[in-house]
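Left out: one protein chain. Kept in place: all the others.
So, subunit A:
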Amino acid sequence: MAKVQVLNVAVLDNPSPFRNPFQFEITFECMEDLPEDLEWKIIYVGSAESEEYDQILDSVLVGPVPAGRHMFVFQADAPNTGLIPESDAVGVTVVLITCTYRSQEFIRIGYYVNNEYTDPELRENPPIKPDYTQLQRNILASNPRVTRFHINWEGSAERMEDSENVDPSSNSMLPPSCLPGKAPPIGILPDNSMDCL
């Protein structure tokens, strides 16, 4: 059960010129106080053909997150046009908002983005080299695609058993038991620590 539920994402400043920053107002609800921050990312898909052209526009930590309903605005600069294949500049692509907790992604919100020239002339005869100053970005805000992943919300001590949705690479990168200071060295934590309470 996800401790964090995204209730709404409002796309602000939309449609807007291509070079304007992305702005998403995110409302989410949390079931209980989170000891760690959430990490949000905006990923711009440069080309449908390959993940190679994905750009992480920005990532922020959000916290502290006590139990309750919260909102914040996530603003990120427009993608680096130099990294976008010219053939993919105009047309439909995707922007993704992801959220991770303890470096496990638990929600992915995708929007179709349509980049097109506002000038009918340009629309008819688009220049070979895209003119980003003339492009308008239109995020299809009404049709978010939300994918939720099951993650281990508890401390990393107990590892989630089903690895169905857990990216194996993130697992190998971060063996949870090796987190410094997380696993108490044997003998230091007194057995009677409960008595202190």
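Quick notes
To be clear about the criterion, contacts are C-beta pairs under 8 Å (C-beta built on N, C-alpha and C of every residue); 3 or more make two chains touch, one makes a residue touch a chain; residues count from 1.
Note that in this section contacts and distances are computed from a predicted model.
For the chain of the complex excluded from view, the name given in UniProt is "Protein HIRA" [choices: "Proteasome subunit beta", "Protein HIRA", "Prolactin" or "BHLH domain-containing protein"]. Residues 1-2, 5-10, 12, 23, 25, 27-29, 31-33, 35-37, 39, 41, 43, 45, 48-49, 51, 54, 56, 58-75, 91-94, 96, 98, 100, 102-103, 105, 108-110, 112, 114, 116, 140-150, 161-162, 164-165, 167, 169-170, 173-174, 179-182, 184, 189-190, 192-193, 195-197 of subunit A touch the missing chain (whole complex, contact as defined above).
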